[in-house]
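Apart from one protein chain that is not included, each protein chain of the complex appears where it belongs.
Read from first to last, the chains carry the letters A, B, C, D and E; within each, the first residue is number 1.
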Amino acid sequence: MKHCKRLEIVIEQPMARRLSGLLDELEVPGYTIIHQASGRGDRGTRQADDISGALTNCLFVIACPDEALAGRIVEHIRPLLTRSGGICMMSDAMWVRH
Amino acid sequence: MKHCKRLEIVIEQPMARRLSGLLDELEVPGYTIIHQASGRGDRGTRQADDISGALTNCLFVIACPDEALAGRIVEHIRPLLTRSGGICMMSDAMWVRH
Amino acid sequence: MKHCKRLEIVIEQPMARRLSGLLDELEVPGYTIIHQASGRGDRGTRQADDISGALTNCLFVIACPDEALAGRIVEHIRPLLTRSGGICMMSDAMWVRH
Amino acid sequence: MADRPGHLSDHVESLFLTNLSSPPLLFFFLGVAAALLRSDLEIPAQIAKFLSLYLLFAIGFKGGVSLAESGFDASVVGTLVCAVALASVIPVYGYLLLRRRLGAADAAAIAATYGSISAVTFVTATSYLDASSISWAGHLVAAMALMEAPAIIIGLMLYQMRQRAAADGAAAGAVEWRELGRESLLNGSVFLILGSLAIGWITGSRGMSQISPLIGPPFVGVLCLFLLDMGIVAARRLGDLRPGRGRAAAPLAFLVGFAVGFPLLNAALAATAAWMLGLPEGDALLLTILGASASYIAVPAALRLALPEANPSIYLTMSLAITFPFNILLGIPLYHQVVRALAGL
Amino acid sequence: MADRPGHLSDHVESLFLTNLSSPPLLFFFLGVAAALLRSDLEIPAQIAKFLSLYLLFAIGFKGGVSLAESGFDASVVGTLVCAVALASVIPVYGYLLLRRRLGAADAAAIAATYGSISAVTFVTATSYLDASSISWAGHLVAAMALMEAPAIIIGLMLYQMRQRAAADGAAAGAVEWRELGRESLLNGSVFLILGSLAIGWITGSRGMSQISPLIGPPFVGVLCLFLLDMGIVAARRLGDLRPGRGRAAAPLAFLVGFAVGFPLLNAALAATAAWMLGLPEGDALLLTILGASASYIAVPAALRLALPEANPSIYLTMSLAITFPFNILLGIPLYHQVVRALAGL
Partner (left out) sequence: MADRPGHLSDHVESLFLTNLSSPPLLFFFLGVAAALLRSDLEIPAQIAKFLSLYLLFAIGFKGGVSLAESGFDASVVGTLVCAVALASVIPVYGYLLLRRRLGAADAAAIAATYGSISAVTFVTATSYLDASSISWAGHLVAAMALMEAPAIIIGLMLYQMRQRAAADGAAAGAVEWRELGRESLLNGSVFLILGSLAIGWITGSRGMSQISPLIGPPFVGVLCLFLLDMGIVAARRLGDLRPGRGRAAAPLAFLVGFAVGFPLLNAALAATAAWMLGLPEGDALLLTILGASASYIAVPAALRLALPEANPSIYLTMSLAITFPFNILLGIPLYHQVVRALAGL
């Protein structure tokens, strides 16, 4: 088992493609995306019932063994969150190497 | 980055509206809900394949910078979990302020 | 509140039934599965848009109060991850007993 | 099927055989086989939900249009009142029967489930009647919608009385009546049936001409796909009833016996009521089906909110995995015989 | 509806009544009622997305086939140019009107939303015309698709000019023009309408004979199910406009007034343009509808990428919860009267 940082990002569906593009550029080892999430935040309720996707969230989970990279990811997504809203949480975890 | 508590709650779909109402009353900063989850627990298997929603789970993720509020949330949802089943986990995380 | 280990496993959809069978055999207290996740890893991009399920992920969340059992779970799923790919993360959390 | 003139047993046998060999029921068997053989054949959850909404939308609209044509008269009101009466009486004697072997929560939940109805059993029966071109009146759809709510409310009243009597009210969660009323009356399925009924009634045949290409000819094909999914889900639930799984500690034999016997009892009651009301053959069969059928969509959703102490792997499994298959496979032709026999008296 | 010969008010009244009592609109009302009464009736999200794709696929293909039959001539080109002109002018005077009461971002977003179109309002209008068997030309579908993109681009140009003028370009995020162009032109809905239009045009009536069983007769039924979902979603959004929710700090009365008044202004402009082009009744009504309708699928998706500073609970709620219902309930018959009156001059 190896120590890693767990990043969890909630952002609106239309921004999903831009965020995964950014993660590809930052050469993160990988990421997992869960779609059609609903929720509430400063910008009001998103019931994931609209067709435009503007009121639908998606959740990114990233396991990042390299702490420095985790910091870089947070710095790069901060402006996205400031513009479009959403949240990002970072916590400690152990990564099962296989 | 600011310390926060990460709350993760799994509860059956019919209770989702009541739980989000409770969270609104408690004035939590926000929450994210993932739908149509399946699973197994004391009450047997929920394959998320029924139309009534009684055998379908949903997962709440809450980032809560205010530890006291996190404690209050746990106290208020405990009776819901006792009656309808499901789980709640609380862990430490860092919240990216933007 | 009781200390527990939080296990998070991402594996491809066709392996979901085998993994839940394995967890049943290990008599884990319970698990929650989120379906139709997309992502990227060593094995390339899985956009969850194919019908065979080979390019679709699912995410298991397990709350495990018994640390020894958590270790046994990790040992048993390691060969699955080595063969089919995916990730497993373990972190500390508090479990709300109800 | 050799139709030697008028020989009862041949005729009865052919009724059962035609029903069992109708495409919708054969696809139900296919679904059961898929689940038992652990094939990974599955209809996605949102599709199954939409197919059920389509069936309710179609049956509600058709009911409304034929209600517009037939209009309201005394006999219609009589049928509606009788239906609501059935949905109120069944939970009472059901609860008394169940209380002897089960806890109060489970007894009240099962009583409410069997007092209510299964829209898809009703829909399958209408397509059975259409196949043998026996007419049925639109107001039966209204009767179906009206039978949904009373059973839940009465089932829970019985539970509350028992709780207060046992003076351990504190232990059992108080039933949120306001929540329960809203949930049972404004449940999605009930709302769609009543809404489609009203719109079918307002727009009448002019509306039907615009909508029927979607809800008319394709109806049986969609029913096949829905029953394929029902077969898969019902067969999977069967596993839940075994004592080892979850907390289904109740005696298995009693539960299975009740899941078949109680619908027969209710069918007899409903058929007699239909006979006394002098309903025509098609309407009598549908009223009997409503009595005999048990809910697995609307009531379980309401019970999880109002009575979470009751274990869904008992009441949901009984109505979905035993009573529903029993009713559509054997019940429909059997009750048809009973209705015919009574008419012959 | 008593049709006393030629008396205007009766005739007008019957137009409104027939529209309001058409099945699609009644199901829209049912959806609104379900949401207001907090029933849990809901159409799954992937189903609602698919029903909208079906409607675009159907209207696009039909437009293409009729375009193949009618062919391209000067008047067609004239209508297309006029449509694009409308979609470019409306955001400009819209932005100027809005800037007096709102921030630049919200003003530009609402201007782009109302300069663009709502495919489902257009589709509902075509089914209104079909119901009273008034013909309409295929190239109107092309006009609809062409009106989507210009409004977004012009709305954002206005925003950029304001930002540069206020020399605080740094604060406001630079608009990614490349991303915006791709998003507005290659948006899923626009791409499907234009693609189906092209394929309908290429395959002509031979293609239509193969596809029409899916997109012809069942069209109105599917429209009913889609408008049921729209009613639910629109009624839910109404709650968002109240100041307390999110950051809708703007004056509520102004927003609601704008959401009804601005479409009327645009309808008058479009109807006059249609009159000057001498378009037949059906085409004139559709062009007016395109002017009067506001986007709630393509533009909001583009704006979230290009202009996230604008608050969707303002522009999305205005177009979805106020303008869309206003247009399909009252707008269509009202604009029909205006078009008729102009034709009578």
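Quick notes on this structure:
In this section, a residue touches a chain if its C-beta (ideal position, glycine included) is under 8 Å from a C-beta of that chain, and two chains touch if they have at least 3 such contacts.
Since this is a predicted model, take the numbers as computed values, not measurements.
The chain omitted from view is touched by exactly one of D:V12, D:L41 or D:A268, namely D:L41. Interface note: of D:G221, D:G261 or D:G278, the residue touching the hidden chain in the full complex is D:G221. Interface note: of C:H3, C:R83 or C:R97, the residue touching the hidden chain in the full complex is C:R83. In the complete assembly, the contact with the undisplayed chain comes from D:S21, out of D:S21, D:S70, D:S135 or D:S205. The set of chain E residues touching the chain not shown comprises 45-47, 49-50, 53-54, 57, 182-183, 186-188, 191-192, 195-196, 198-199, 202-203, 207, 210-211, 213-215, 218, 301. What chain C contributes to its contact with the hidden chain is residues 12, 14-15, 18, 36, 42-45, 47-56, 83-85.
Residues of chain D that touch the chain left out of view are 21-23, 26-27, 30, 33-34, 37-47, 131, 216-218, 220-222, 224-225.
One rule holds for everything that comes next: only the chains that are shown with their structure count from here on.
Think of each touching pair as a link: the shortest run of links from chain A to chain E has 1 of them. Distance from the centre of chain D peaks at A, each centre being the average of the chain's Cα atoms. Averaging Cα atoms per chain gives one point for each, and the point farthest from that of chain C is the centre of E. Averaging C-alpha coordinates per chain places the centre of chain A 19 Å away from that of chain B. Looking at chain E, residues 40, 42, 45-46 sit in touch with two or more other chains. Residues of chain B found to touch two or more other chains are 34, 36, 42, 48, 91.
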